[in-house]
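All protein chains of the complex are present and in place, except for one that has been dropped.
Note that the chains take the letters A, B and C in the order they are written out, and that residue 1 is the start of every chain.
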Amino acid sequence: MTVLRKPWAWAWIATIVVYAITIAATAGASAAGLAQAAFTFAAFGVIVGLGQMFVITLGPGNVDLSIPATMTLAGTLSLKLMNGADAMVLPGLTLALAIGTGVGLLNYGLIKVLRIPPIIATLALSFIVQSAAIWTNRGLRIKPPESLAAFSTGTLLGIPNLAIIAGLLTVVAWVLLERSIWGRRVTAIGQSLPAARRAGVAVDGVRLSAYVLCAMLAGLCGFLLACFSGGAALNMGAEYLLISIAVVVIGGSSVAGGNSNVPGIWGAALFLFLVVSMLNTYGFGAGPRMILTGIIIIAVILAASLRGRGTEGG
Amino acid sequence: MRPSSDLIRLALPFVALGALLGGVFWLQPRAMSYTGLNLLFNLAVPIALATLAQMFIIAVNDLDLSMGAFVGFAACVTATFLNETPWLGGLILLASVAVYAALGVVIHLRRLPAIVVTLGMSFVWLGLAVMILPAPGGAAPGWLRTLMTVRPPGIPMALAASLLIALAAHLVVARSALGVVIRGVGGNERSVARAGWSVLHARAAAYALAGLFGVLSGMALVGLTTSADANIALRYTLLSIAGVILGGGEFVGGRVSAVGAVAGALTLALAGSFLSFLRLSPDWQIGAQGAILILVLALRLGLDAIEQRRARA
Amino acid sequence: DTSDKRIALSNNYAGNSWRQAMLTSWETVTRPAVEAGIVAAADAFTTGENSATEQAAQIQNLILQGYDAIVLNAASPTALNGAVKEACDAGIIVVSFDGIVTEPCAWRIAVDFREMGRVQVEYLAGRLPEGGNLLEIRGLAGVFVDDEISAGIHEGVEQFPQFTIAGSVHGDWAQDVAQRAVAGILPSLPEIVGVVTQGGDGYGAAQAFAAAGRPMPIIIMGNRQDELQWWKEQKDANGYETMSVSIAPGVSTLAFWVAQQILDGREVPKDLVVPFLTITQDTLEASLETTPVGGVANVEYTLEDAVAVIQGAN
């Protein structure tokens, strides 16, 4: 079975198993509803996960911890700008993406100019961005425009609109990573930055673009999440720090960089949502639920290692 | 040129610490006293211990995302079992160190990414802590409370403890054969294995040491706060990583420094205090923490510039 | 005379609208008080994340800065006891509110969270005498308030055995987290007649029910403006009825006056209780009018209110 040797296979297998166990609780009655909920909420994890994946691909120590703050600032400010007006949707989206771009530029600026290790640079910047989000409207929740709220909670042919957006982004990310020169360059840097530099890769440009892309996706995710949940909240990104990293690594990308894959992100995002749903469904309390979540995550990664992960040839 | 840039990496946390301390003294001269220093630094002791724990993991090129949850777990055990039935509490804490060693073994044998395993473990430790203490509570064992509030003559407990901890960890990391092998595994695992060492044992030992320091961190924390809750130390995961890096460590390659890590932890703890002396608007108090972190690390640039000028001369 | 006394607010979290409202109330009440020379200073201090250790360090810094009183919203009822004891030993008055501390030397302005949980079930029993399945949305696991409210809810269910709790999820007092958790468990739940909550999570629950196409149960709200707004819309559209209950963020101002009174030499009992703020079908419109868009329903206290509360306790 060659598919079992794919690095992303185990996230998907785990997802299917957890899904089956969950719907077994209601003898299958909940199958469609659960799948729809899972795809809706996984979409957010996927969007930030894709960005985080490109950053993690850049090699050891590269990770963007400013995702939650960027989501919050983008959500807050764009909703404030739109102020519920349908006509302002485009400016709002533009603002969210612009905020992402700005944060990405600043992140890499700190990494490059001040030579601060990425983990700390992005963490430090995230505090500042979070403060900016507080300062702009002190946590007041502004409703999204009607049309956006309807769109973000709507479905097309039974598929949540958000999942469709995330799906399209996934395809783009896959092409970028697997087929484009830019993806090659990111992957080369992740294996060895000095070697990539000597091979003629413009490492600063490539790294900068990866950080900007990641922050832009965070901005987009914040925008969509704020519309989806009826307004931006100051703590709305908090969960997505762990989720963005977890979907990448559970999805089978190498944490050491240079070897990532896109399909695993969907598998892992669905898995993370479903595992909590499953444990909630079976009525576990907070303590046992967390313990089981942890054990299941480790079991998935262990199962993957027992079957041996194939390396991506090329 | 390289050894002196190593020296710079080592000097950075001390320079930053000095600068921040100067700032604090200037803003609040009252801090310049025995009690003042103790108040400034005593909560840095558990952070320093957690940072050292993280350092052992980073030394073998891994990263522990469960450190905060684990310290919280150790704190909950200390405030409950260790207080009520010391032998049972001791046993649980020992077992948790053994679990850490076992994690090292599994990660090594199955070549698992440590980040994912520890991510999973962070849920496990937090879940266990929530089960032990569903609501905050418990109490510090008396001896621990006494130990953490002792007032040695001349030097505040917080500073004395930090020095002692740094020294002990330095002996393990830099002076002992075990420390060399652990760092060797971080630097070049294959060559350590080819020289006939068991990389498995080395990694297990590094994880066990991390577990040990994590337990000590939890205990020190409870000694200071007098009680525990499950979420008490979640921040320590990021703080400990930042402390190691600030202290001159690197994520890969087995470059770590125990003394630097302790200084890094003290710097981070002090950065928080420095801010509250500045009396910023609450909106920006969080952001200012980020700004301080950036400023402290930017010091490195200044140090580099000095170094380069010296090298050219 | 307290005109030379300095009071500090130590706050452990600023990342949600309730805390922001709390800080705003503090500002609006203390600034005139400082200007009028009632106290010399009333500074607010906030730590970055919800962390007891950081707050303990903050209290120690406030001791060093020589404040005369510290008004405290604590991250943990017990983990700050060490720092609070040090403050008391230094002769500082410590008044805790909302997140209270157990250290005996401190004053406590407490809300009966248990009762807050219990009345929710009582209200539901009045509305639905035949009972049914409830969904419980809890807060953050391992936190005192979560444990208390939940205990109160379970007491209520014991008192009114016609209700059963069919499912329980943790919403971390955040709209989007609650929405995510409810959406995940909902497909596998039987019909739900009521949702008992802890505040800040009612709107998310409503969104999740709407998205799943399930009949809308009675969702107890938590005084957030968007919850009240939604309730009002439902009320106008189909006569939806519910209640809303939470602690008023302005309790920080009560704590301020209590601290001022203690500094002024007044005898104040160590334990004060403030009522939680309840909004009913009848007071909905009035409350909605006074609540800022995107904020939280609030009451701010005057010196007279505080004196009345103290006298009531005596």
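What we mean here is this: a residue touches a chain if its C-beta (ideal position, glycine included) is under 8 Å from a C-beta of that chain, and two chains touch if they have at least 3 such contacts.
Rule of thumb we're sticking to: contacts and distances are computed from a predicted model.
Taking the options "Monosaccharide ABC transporter ATP-binding protein", "Na+/H+ antiporter subunit D", "MrpF/PhaF family protein" or "Heme exporter protein C" in turn, only "Monosaccharide ABC transporter ATP-binding protein" matches the UniProt protein name of the chain that is not displayed. Counting contacts over the entire complex, the absent chain touches A, B. From the set B:Gly186, B:Gly218 or B:Gly290, the residue in touch with the chain omitted from the display is B:Gly186, counting the whole complex. Take chain B: the residues that touch the chain left off the picture are 1-3, 6, 175, 177, 180-181, 183-184, 186-188, 190-197, 253-255.
In the full complex, chain A touches the omitted chain through residues 175, 179-182, 184-185, 187-188, 191-192, 194-205, 208, 254, 258-259, 311-314.
One rule holds for everything that comes next: only the chains that are shown with their structure count from here on.
Centre-to-centre spacing of chain B and chain C amounts to 34 Å, using the average Cα coordinate of each chain.
If each chain is reduced to the centroid of its CA atoms, chain A and chain B end up 29 Å from each other. For chain A, residues that reach two or more other chains under the stated contact definition are 127, 130, 134, 138, 286-287, 290.
Residue positions 14, 23, 48, 141-142 of chain C are each in touch with at least two other chains.
Partner chain C is touched in their complex by these residues of chain A: 22-23, 25-26, 29-34, 37-38, 40-41, 127, 130, 134, 137-143, 153, 225, 228-231, 233-236, 238-239, 273-274, 276-277, 280-281, 283, 285-287, 290.
Chain A makes touch with chain B in their complex at residues 60-61, 65, 110, 114-117, 119-121, 123-132, 134-135, 138, 242, 245-246, 249-250, 254-256, 286-298, 301-302, 305-306.
Listed in rising order, the residues of chain C touching chain B in the complex are 11, 14, 23, 43-54, 56-58, 60-66, 76-83, 85-86, 140-144, 146-148.
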